[in-house]
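To start, I am sharing the structure in question, which I have written as structure tokens.
Here the complex is missing a single protein chain, while all its other protein chains stay put.
As written, the chains take the letters A and B, and residue 1 is the first residue of each chain.
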Amino acid sequence: MTVNAELYAEVQQFYANQMRLLDNLKIEDYAATFTPDGWIEHAHRNERAEGRATMIAGMYAALPRYKGVVVRHWYDHLVIEPSDGDSLKVSYYTLVTRVDKEGHVVFEPTFTVDDVLVRINGVLHTKSRYIVKDTPTD
Amino acid sequence: MTVNAELYAEVQQFYANQMRLLDNLKIEDYAATFTPDGWIEHAHRNERAEGRATMIAGMYAALPRYKGVVVRHWYDHLVIEPSDGDSLKVSYYTLVTRVDKEGHVVFEPTFTVDDVLVRINGVLHTKSRYIVKDTPTD
Partner (left out) sequence: MTVNAELYAEVQQFYANQMRLLDNLKIEDYAATFTPDGWIEHAHRNERAEGRATMIAGMYAALPRYKGVVVRHWYDHLVIEPSDGDSLKVSYYTLVTRVDKEGHVVFEPTFTVDDVLVRINGVLHTKSRYIVKDTPTD
């Protein structure tokens, strides 16, 4: 099935804005791009933050890890599937860079992410985000 | 010339799905995204696989190279040009990551790829893929 071009552009813009908030550590604004009951699960460390308040607390606790570096999340290969009602399943690849003061770039492992997006008053929000670290099977 | 937005989104979705098959080593399913007489040429090693059966055999032979790593192909800067009849010329950049069990990421050289896409029963398939390793001229 071919995704509608308007929806494709809208989803891309949604993530472009959402990642700017995350990468610039606008923690509350980033959390507000999720539904109030939204959740993020890091499957590889069996960790799940449910609801905006929990997300925000977790991100503040993790801030020391980002001292002295600028993080950027790079997306690719979005597969967008309209799901029941007004919701969308979106799957994508993520590459994460960290650059320090001297301009040296290091990479986190690659990830594959599965989101569910829904609309609140017509505006896309993330309802759930399931993050899998790409790990060899053998 | 400006490419039609619907076509742009369709081509992006085609590659998003095709790369998932390749990167997850769904070898037969990946080969099925090519036309039956489709071919892949690696110009830099003067190697050409013609037809799905040859592709599949070549990929199985190469599998040991992918033991213990997860490969991801990242695309950028697609230039899409409708060609004669129903076919499309698509050119793009490729960055290839390999991540091991410990999450360490290494990069293959960058590549520039030229595809020809055609429709079979309305569905896009790759008719040819010409892969050039980015190499300094001097």
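In this section, contacts are C-beta pairs under 8 Å (C-beta built on N, C-alpha and C of every residue); 3 or more make two chains touch, one makes a residue touch a chain.
Everything quoted here is computed from the prediction, not taken from an experiment.
Although one chain is not displayed, its contacts with chain A can still be listed: residues 5-6, 8-10, 12-13, 15-17, 19-20, 67-70, 72, 74-76, 97, 99-101, 103-105. Residue-level contact of chain B with the missing chain is found at 2-6, 8-9, 74, 76-80, 92-93, 95, 107-110, 133-136, 138.
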